[in-house]
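Removed: one protein chain of the complex. Kept in place: all other protein chains.
Naming follows writing order (A and B), and every chain is counted from residue 1.
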Amino acid sequence: MTAEAMARKFNIDSVANAAATPGQELPWAELGLTEDEYRRIEEILGRRPTGAELAMYSVMWSEHCSYKSSKVHLRQFGDKVTDAMKKHLLVGIGENAGVVDIGDGWAVTFKVESHNHPSFVEPYQGAATGVGGIVRDIISMGARPVAIMDPLRFGAIDHPDTARLVHGIVAGIGGYGNSLGLPNIGGEVVFDSVYQGNPLVNALAVGVLRHEDIRLANASGEGNRVVLFGARTGGDGIGGASVLASESFDSSKPSKRPAVQVGDPFAEKVLIECCLELFKASVVEGIQDLGAAGISCATSELASNGDGGMHVELTNVLLRDPSLTPGEILMSESQERMMAVVTPENVEAFETIMDRWAVEYSWLGEVTGTGRLVIEWDGETIVDVDPRTVAHHGPVYERPYHRPAWLDGVQADAFDAERAGDLRAAVLELMASPNMCSKDWVTDQFDRYVQGNTALAMPDDAGVIRVDEETGLGVAVSTDANGRYSYLDPYEGARLALAEAYRNVATSGAEPLAVSDCLNFGSPEDPEVMWQFAETVRGLADACQELGVPVTGGNVSLYNQTGGVAVHPTPVVGVLGVFDDVARRTPSGWREDGQAVYLLGTTADELDGSEWANLRGHLGGRPPALDLATEKTLAAILVNCSRDGMIDAAHDLSEGGLAAALSEMALRFGVGARIGLDELCERDRIDAFTALFSETQSRAVVAVPRSEEVRYNDMCTARNFPTLRIGVVDTENQALDVQGYFNLPLDQLREAHQGTLPRHFG
Amino acid sequence: MTSTSIETPLIGDVQPSTSGDADGPLSEVRVGVVTFPGSLDDRDAMRAVTLAGGSAVRLWHGDHDLQDVDAVIIPGGFSYGDYLRAGAISRFAPLMEQITAAASGGTDALPVLGICNGFQVLTEAHLLPGSMIKNNHLHFLCRDQRLRVENADTHWTGEYWAGEEVVIPLKNQDGQFVADNRTLDELEGEGRVVFRYVDENPNGSRRNIAGISNTAGNVVGLMPHPEHAVEAGFGPDSSAREDVGLRGGTDGLGVFTSVLRKLVG
């Protein structure tokens, strides 16, 4: 049955009807609006809203779409951007994703987003549609998606529910991403009981485009046509909003609304190709993906960003479920849909491309000069609003916040537990632990080869993708977060997350250029959580300014809490860097016999919040100190080393400290090394345990060919950066030999490192 | 509509200029790569053809014209989502009728290579026997896989020697080759097992079979992806032939040079 045929079955709450029945109360509370917000809508409209208008405002003014609790803080990302930082920015915050100039006319767009709650409810589909959503953001900028990454956080590895989530989420990401032909080049897998009821499923996507191909979400040009294409609209994602259905549906009960969305990666793959063909043929003027808030969001944002208004006939929407009411159609979050603005002359060309890819489309209406968004249902006006009041002028809250009283106690509780006498056993324990163990079991389920441009992928520090096959121009991306550091000090935690992602990108050899973030927090209505959030944003914005890398876009995920217990504040920070030629990228493992192993940076006794403390069940004290000027110098050295061919391997030091870095470097290609700690311990006045397990920042280990040692040392001296030769690569001896302390055969280390995930989930 | 009217956009896909034989006789050889809705490794197969020195030609599943190509590659991916069975829907594409007809007819018939999903399409189209089912461990698996070239006389393996080992990326969900014992015996007896997994069977395939051919040897299908081991820097970390640099494995290139050399004669 077509929507037109159904139209007569509804009691349509038209604008005329709303004006005539001012006293009729609508179910605003059930739709998640406060009374103040509802009164404000009445004030804006000068009358009560219609059911359809209420549907639009309620979804667009939700926390998820309006950022009403976070907006006042997020402004700092814009306020703290200097002109120098904007140099490479082609499109900044506010669009679907930021766009960064990487030279030679090429640009890159990237963004990280969350799909946390849906992934807890239905892990496979939640994670799959998370990938789908972020990829559509990338397409809508005019870019070809070229890679994805997935920072994941689960509850305790041995909790009975964790296996369900791990299996479903990993399979969902693979099932969707692999089917799209996108290499998965990195991410994180962290286990911590604070995420038990609230796993964090973040997804980052990278897209590539030519400068002239940038597309923006705006509807301009009176008379231009508005088209919806891709999958049909069903009742997805409106399960909670069926109150509206009962309002306006007069023939018995509405059919059930799905509790979860099901993704169709094949439809999305076809959508990618067909959008790229549209871009190439210059057939669309503006384009917007449909994600949260569906058509409500797409129409109001396109109209709001444009110079006129928009007129839409809603019965033209192709439906999967004909029982949907107008309000539900506006709110539906069905996946794999896009909306575009097309000039009348291009309509035929547009339809030809749709037909070629067998993609369904329907012309919904046109751009007008009225400045109003008018939506009709079978000729009756059901929405007549100023689109900016829906999309951009939503409520803004200055939520109260205060520093938690418990924090002093936590910060005073420094780690002073056991420091392990048996260093060999300690290294094995660390490398087999849930957070430090090999993630191959996860990443082997993702395609890292497709598109043929992957120059580095996990387990290296950053994912590296070639952009231009002629010149080798390419990008590196890394994501990082440490919820434990952020719990101890959210301001520092955010700076540390940025520093680590920045360091990872530089370790691979790329020049860090831009940032995207996904801020995962508990309830903003809890003043202590709100304080954590405020401190995080302040810390991240300050650190971005200091390092000279702008935030180009991102996402905030609030209400990640169960039964009053919030997740650790978890700011996932993605850093994008650029390579003039990816051929010079640095891998995270050594392989040439006799190369010198150097440690860059100094080591202090910093075990608070460390992975070692985590293994001993301790979380207290202060996170490691961070000096961003030092971090910047380290990055410059690493990039320079790569550019001048001074090193053959590099790995940053972060969670698990030197012990983890040396182990991972040896395991990367199965090549051992002889390491001496005495000189390091003497220089930095620490013991061997601290040398191995401290998480002091701004450090890296590099492997330097004999022929480059002089040049390398001269460069470090010139930059006044401490570096120390701590060992030598040894291909003969298949072991990590820390002289005077232990000799750990690589087979044994590998078995410990790789056995953990298969043992729990295999 | 023909595939030449609108070219599939290839943002970020400049054809490499460093082909092995840019102006030589191999560049005369036109190798078509078919794109189905849901094909993923089609550009990669084209890049491999170019790197091997040939000329890659884009073919569209809905066309009826093979554009006079000298050989055809059906690439990897998830055509039509692999929703019914892998390859089940693609085999009915108009172009597949042309390919099936041209590929049947002895050693001079059209050489056809099916990679991964392409192999699945060839079995659904009955150009090759057997079928692929879900991996025995039930996961998608992406890894660098060691293979043995069992038959170096097919159109696609002439550049190898029988018994030679290669390292080629493997990535699939439905990669377990199955056939009844009679078919398996026949394949073995006629030397039509072209590639076999070495060291570890990654998916439960019968008799460790990774790739097979038809009787004439012009049609070959394999699950691993030789087109992802053709360019130093973007291939596997290892090679079965020599020590290679980071992602330096190019053991798969021979598959593409084989067919070019065969066609040049």
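One rule holds in what follows: a contact is a pair of C-beta atoms (placed from the backbone, for glycine too) under 8 Å apart; a residue touches a chain by one contact, two chains touch by 3 or more.
Please note the rule applied: contacts and distances are computed from a predicted model.
**Q** Missing chain's UniProt protein name, "Phosphoribosylformylglycinamidine synthase subunit PurS", "4Fe-4S dicluster domain-containing protein", "NADH-quinone oxidoreductase subunit C" or "Outer membrane lipoprotein-sorting protein"?
**A** Checked against "Phosphoribosylformylglycinamidine synthase subunit PurS", "4Fe-4S dicluster domain-containing protein", "NADH-quinone oxidoreductase subunit C" or "Outer membrane lipoprotein-sorting protein": the hidden chain maps to "Phosphoribosylformylglycinamidine synthase subunit PurS".
**Q** Determine which one of A:122, A:461, A:695 or A:737 touches the chain that has been left out.
**A** A:122
**Q** Decide which residue listed in A:44, A:163 or A:260 touches the omitted chain of the complex.
**A** From the options A:44, A:163 or A:260, the contact with the absent chain belongs to A:260.
**Q** Just name the one of B:84, B:138 or B:162 that touches the chain not displayed here.
**A** B:84
**Q** Spell out, residue by residue, where the missing chain touches chain B.
**A** The missing chain touches chain B at positions 80-81, 83-84, 89, 92.
**Q** Which parts of chain A face the unshown chain closely enough to count as touching?
**A** Within chain A, the residues that touch the unshown chain are 121-122, 125, 231, 234-236, 255-267, 320-321, 334-335, 358.
One rule holds in what follows: only the chains that are shown with their structure count from here on.
**Q** So the centre of each chain is just the mean of its C-alpha atoms; given that, what is the distance between chain A and chain B in Å?
**A** From the centre of chain A to the centre of chain B is 35 Å.
**Q** Which residues of chain A touch chain B in their complex?
**A** 143-144, 146, 171, 174-175, 178-181, 208-210, 213, 264-267, 269-270, 273, 276-277, 279-281, 352-353, 356-358, 443-456, 466-470, 582-583, 585, 587, 669
**Q** Hey, which residues of chain B end up touching chain A in the complex?
**A** Contact set of chain B toward chain A: 1, 6, 8-9, 11-17, 37-38, 40-41, 43-44, 47, 62, 76-78, 80-83, 139-143, 169, 171, 173, 225, 227-228, 231, 233-234, 237, 246-247.
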